[in-house]
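Every protein chain but one is kept in place in this view of the complex.
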Amino acid sequence: MTRFLLQRIGLMIPTIFFVSVIVFSLQQLLPGDPALTMAGDEASPALIAEIRAKYHLDDPLLVRYGKWVAGIAQGDLGISLRTQQTVVQLLTQKIPVTLELATLAMIIALTFGISMGILAAISRGGPMDYVARCIALFGISMPAFWLGILFILLFAVKWRILPASGYVPLTENPLENLRSMIMPATVLGLAVSGVIMRHTRSAMLQVLSNDYVRTARAKGLSETTVIFVHALRNAALPVITLGALEFGQLLSGTVLTETVFSMPGFGKLVVDAVFNRDYAVVQGAVLCTAVVFLLLNLFADLAYAAVNPRLRGR
Amino acid sequence: MSVALSIRQARPSTALRSPLGLAISSLSRQPVAMLAMAVVLVVVVLAVGAELIAPFDPASADWSALREAPSRAHLLGTDDLGRDILSRMIYGARASLLASVISVSIAFAIGVPVGLCAGYLGGIVDGVITRFTDAMLAIPALIFAVSLAAFLGPSLINAVIAIGVAAIPVFIRLSRAQAMGVKFEEYVEAAYVVGNPRWRIVLKHIFPNIVPALIVQATLTMAFAVIAEASLSFLGVGQQPPGASWGNMLTTAKNYLEEAPWMAIWPGAAIFLTALSFNLLGDTLQDVLDPRSRPRVAG
Amino acid sequence: MLEGATMTGPVLRAVDLAKHYPVGSRWFGRSQTLLRAVDGVSFEVAKGETLSLVGESGCGKSTTGRMLVQLIDPSSGHVEFEGRQYGAGSRRKALRISRRIQFVFQDPYASLNPRMTAGEAIGEPLSLHNMVPRRQRWTRVAELLEMVGLPRSFAARYPHELSGGQRQRVGIARALALEPSFIVCDEAVSALDVSVQAQVLNLLKTLKMRLGLSLLFIAHDLAVVKHISDRIAVMYLGRLVEVAEASEPFANPRHPYTRALLGAIPQPVFGRVRAATVGGDVPSPIDPPSGCRFHTRCPMKTDICARIDPAMETIAPGHVVGCHRWRDVEPMPEAGRAADDVHSARIQRLLGFFQDKAGSAAGQQELRS
Amino acid sequence: QSLRFGFNEDVDVLDPTLSRGFTTRMIFSALCDKLIDISPDLKFTPQLATSWSWSDDNLSLTLKLRPNVVFHDGEPFNAEAVKYSIERHQSMTGSQRKAELGPLKSVEAVDSLTVKLNLSAPFVPLVGYLSDRAGMMVSPKAARELGDKFTTAPVCAGPFKFKERVAQDRIVVDKFDKYWNKDNIHLDQIVFRTLPDPTVRLANLRSGQLDLIERIAPIDVAGVKSEGRFAVEENTELGWNGLLYNVGAGEKAKGPMGSDPRIREAFELSIDRDGLVQAMSKGQYTPGNQWVSPSNAYYDKQLPIQKRDIAKAKALLAAAGKPNPVVTLVTPTQTETVQFAQIIQAMTRDAGFDVKIQATEFATALDITQKGDFEMFTYFWSGRTDPDGNIYNFTACNAPLNIGKYCNPDVDASLQAARRTADPEARRKAWAQAAALILKDRPMLFAFHRKYFWGRKKEMKNFVAYPDGLVRFTNLKLN
């Protein structure tokens, strides 16, 4: 087990290295000049030069990369050129929000996607199959920002049952927190549930065609037992892995959802930072999401191993 | 279709003459999939024949007809600059189709060969490619696309390129996994034994056999691209004015939701229907092309 | 008809072939655990001869066969074939050394590219090696198809339009396209139904005689093997345990494992009493037993068996065995009947009709079903 | 009483010296009092300075300071603090205020409540800048201690003090109970929420998440009003909106637009400002052709808006030998600028122009303008209290915002003249001269002036709409 864990963590290192290189080079590719962006259109060349010098924007690429990496080693991700806050501070403010949002969304996506997937699989080819699939595909077939606005107009403006925005920290008021999270998490979750549904359905179909399902039926077990005890366990295996991969998609989705629901999260931070050429923020945030994503995949692998006896005890 | 099974373990016949042929013939038995196909076809027709079909110039503004509700003159109404929404929808179909076709082509053209190499060659090549792909996957696709689109400058084509590039890792992953699955098939080994060089094995023996899975992924990526184009437009790096795309129409329309709901309804519905159709197509194709999910012959 | 069957010096020699697979993770350094799939196997095959390799699942038959055609790079040892030598490391260095040694795969469903017609599959090696001028390619394909008893029109068929037996024939035609002198058949008939298996066995036999081919015939069914081979090599857990002329082991097995194999084969004869079976399962090749590898299951094992690995001993011309106690192995019990008494005269007579129908034109017209 | 206020875009640096963004001023309006304020009708009014006066040669400005004012950290507000703050504006790395302070030479603390600003040249607009961020005073102690980190905990002398900031989401300020004017402060807390999307912002007002929002989209105004629960307040902005031509920056200036004023005139003649305003705002915005709106005291009525005249435009183009000029219009990707660009494009097409729109996101746009890599550039200027701030930097030779590199010594002279005198009549005259030249040379096109719309709960009292778009929280009551 430890060996497996060590090996997986070992594999993460080159991946993270690549992430940092991609992000760093992407930044270099972006047109526009962070100093200029920071100085604004009224700035004099002297001011721009001043800013350049102050933030070492004139250093060679490799030097900057080196400094950045060295900074990471000390837990320093630099400061946001735009707001002068430290990136670490920005991230610590935002990670909980996005993580909560993503987690809730994932829960919604999994519950909804898996149940629709099972429903579709067991009624394969029948009308229920199509109904379940169409419902589950609804989410990915709608731009998230659009669905979000419709939700706000319906639930917040028209019926007034949910707040249109206004994130309340979980620690402050769990109920309000949940109320403020429901809509964004649903919009986000729906977008992913379609994919989960698809995977669940095909995994379930495959599992249901396996001999051991027939064996279970031959024992006279009820259909519910067959599906939930014998089939679902096996169908869960691919869904776990793919679910973790989908988490990446989900983190993408937070960009739009957070924008629409004015959530103080991560996604919006990064997109704005890209537009503002706030490199340190982009780098720090993407690195952070990448690590979260990779860790999640690691957990998924562990979960996979836990559910799959073949991998247990390795 | 099936031939007498004179083999001990009865196997489903996974073999097909042409993947597309089989796909179409099996889809034709699925009413919902046919509907989805029809939607896609309509989009294709609109996109290709936009000049002929559209009643108005999609960019010509009419100050006397700002935000007019659907009427006889403007079947779907007019937008904030008095442009005919129907015409813009028709040209917008072109943008959406472009978004899906080009981005998938890019992702396919780059992802598949790379994935095939990784899967077939294995070893250190595979290791590096896999790490790199993981890294790309770990960067949220939309953020990646936004950065790339910002780098290239906001325009439809650049957004589409960005979407395509962001979709590359999915294709790498898929074709790698598929190639690894097929690599040890006996017919690939047989190809080696009769003296095929490596490139030919990959090209003639592995690639054609992973096409079904790739087609499925392609349709799903098309759905993704339609939505992604809309999202990038929302973030300001998609199709630029006065060009029409469903995404930027919707983005503009959201400012006039109450004043002129029709501005939002049509592009919203079009995006939804198109993406749903691609999704359903992919979904159904997966069903019919993926032998795993086909019911097995009892043995 | 028998012109090719004259036996001269060996066409192929396998010298101490071994294949060890590393198992477990390989990320941090090399893994220490090795799976000894094949562990020092040597044999020769003469021109026109059929050597069979039998043994239970996982004993390394396929691995051996694949090393001969360079599908697998041996960990050690080498193969000498028609004056050329290849062995450990050669696969990485060069592409296939010889087209003269070909392979027929076990699974007729998996061994044909589903996107290529039979004609394309057979034609591909022709064009790769410029065996015939482009214009004559299709004529040659048709010839090959007819050689394996398929009508020319089958060139246009895709594998899924063929039955298992027909596919296996296409696989054989593909191997023959390169005019090999040696063919490795890896369980080429195991996946087929008995009735079809018999057809393919007959075909292989005819071809071998007509073309003077040498064959390495891999199988797990001794009865099938007996039918086709000149010599038989019995493998157990990566090692050869007995090699003998085909008739020999059936009457006079000198290794307890061979004997156990023979005893276990069910025969369609009512009232035959099966010999006592050996117990237990085949041990894992990752951690093979010490000494004689069979000692864990051997009914005759003594102390020495667990300690000392028996060397291969030539006990009679062409009969080699690796057992400390080969002298004590009892001969097979008489089946109780004379060979041709197995089926009653009535059945023999009736079977004659089948033989006529099948044997006549290698079963052609009936294939058009 | 906590006011929940939704505003348009994210705040940048919470430091009056470094801040650049418009919206950040919204926060400063609560956090940092200025030396001088303005009235809704654009008169200068006392805030931290009770009175001020120019020396006769307009080379020094003497300000009398309000007594008994303390900063949020309890530090006294006095001449030393003013001297510190203004010098900080002048000298800090990355300061955005340096240019605004113009020829300021030194700051003199005459006594504890009197400051004298000495200039090297007359610069009357200084008063206007002191009514903006340049006039915001920070606690010297806090600024010294925090240095670069001042932005994380700004300490000023405004009615509210900083509590917390969650980037891109909200900034919370609490009532400052030692505020000099605390009797007129009725709010205990203000929560500023960033909601960039106008639809979403409005939805939040309507669903009760917010009490007050700024910048309602003009299109939504009627709807909000008719709903009855909310009141809409409005005021015309100080700035102008239009576009800048590249007339002298590099290669791009040599195109038809940059090289021939007749083509620029034809371009302007082909624009129907009323139609434009109708399309953009249902007629709520004000058409304009100068850097101040027609309602402004400094608007030159001698130069009225020209009517659209396609025939004349065509004639001009023909005369210039370019009946169908192809030109590119660069525009940042904001909703309104893009909309504006599209309308311009559609309108000028009638005269024979073929306008290509090149939309770029903001950071790239900055790059483009710096390099002079454009023919036309849409520009929306939020405006300054002193009209000088609306024009000088755009047209004076080598001024920072003069990205089209227009240079006309006569214009420079007139603009300088307006800077040197405090006399309104003299300034009006000087600007009229400049206007006549600028409107002939056409280095830029003024199209219209927007309006600020605030949406508030009906119960809210004492809300006053200011033309600078900022909210004054003094006197404001929730109910």
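By written order: A, B, C and D. Residues from 1 in each chain.
Note that in this section a residue touches a chain if its C-beta (ideal position, glycine included) is under 8 Å from a C-beta of that chain, and two chains touch if they have at least 3 such contacts.
Assume contacts and distances are computed from a predicted model.
Undergrad: Which of the following is the UniProt-recorded protein name of the chain this complex doesn't show: "Peptide ABC transporter ATP-binding protein", "NADH-quinone oxidoreductase subunit K", "Na(+)/H(+) antiporter subunit C" or "Xylose transport system permease protein XylH"?
TA: Options "Peptide ABC transporter ATP-binding protein", "NADH-quinone oxidoreductase subunit K", "Na(+)/H(+) antiporter subunit C" or "Xylose transport system permease protein XylH" narrow down to "Peptide ABC transporter ATP-binding protein" for the missing chain.
Undergrad: Kindly state which of the options C:71, C:261 or C:329 is in contact with the chain not pictured.
TA: C:261
Undergrad: Would you indicate which residue among C:146, C:179, C:221 or C:309 is in contact with the undisplayed chain?
TA: C:221
Undergrad: Which listed residue (C:33, C:139, C:195 or C:290) would be found touching the missing chain in the intact complex?
TA: Of the candidates C:33, C:139, C:195 or C:290, C:195 is in touch with the missing chain.
Undergrad: Which residues does chain C use to touch the chain missing from this display?
TA: 56-57, 163, 165-166, 193-199, 201-202, 205, 220-224, 226-227, 247, 250, 260-272, 274, 277-279, 281-282, 335, 337, 339-340, 342-344, 346-347, 350-359, 363, 366-367, 369
Undergrad: In terms of residues, what is the contact footprint of the unshown chain on chain A?
TA: 210-212, 214-222, 225, 229-230, 233-234, 237, 307-310, 312
The working rule: only the chains that are shown with their structure count from here on.
Undergrad: Computing the C-alpha centre of each chain, which chain sits at the greatest distance from chain D?
TA: Farthest chain from chain D, going by C-alpha centroids: C.
Undergrad: Taking the mean of the CA coordinates per chain, how far is chain A from chain C in Å?
TA: Each chain reduced to its C-alpha mean, chain A and chain C end up 54 Å apart.
Undergrad: Per the centroid of Cα atoms for each chain, what is the distance between chain A and chain D, given in Å?
TA: Centre separation, chain A to chain D: 39 Å.
Undergrad: Take the average of all CA coordinates in chain A, do the same for chain B, and state the distance between these two points in whole angstrom.
TA: Measuring from centre to centre gives 22 Å for this pair.
Undergrad: Would you give the residues of chain B that are in contact with at least 2 other chains, written as numbers and ranges?
TA: 150, 153, 254, 257
Undergrad: Residues of chain C touching 2+ other chains?
TA: Where chain C is concerned, no single residue meets two or more other chains.
Undergrad: Residue numbers of chain A touching chain D in their complex, please.
TA: On the chain A side, the touching residues are 30-33, 36-44, 47, 50-51, 54, 80, 82-85, 89-90, 93-94, 149, 152-153, 156-157, 160, 163-167, 259-264, 268-269, 272, 275-277.
Undergrad: Can you check the complex and tell me which residues of chain B touch chain C?
TA: Contact set of chain B toward chain C: 3-9, 11, 13-17, 185-197, 200, 204-205, 208-209.
Undergrad: Which chain A residues qualify as touching chain B in the complex?
TA: Going through chain A, the ones touching chain B are 11, 14-19, 21-23, 26-27, 29-31, 130, 133-134, 137-138, 140-146, 149, 153, 194, 198, 202, 205-206, 209, 214, 245, 248-249, 251-256, 259, 267, 270-271, 274-275, 282, 286, 289-290, 293-294.
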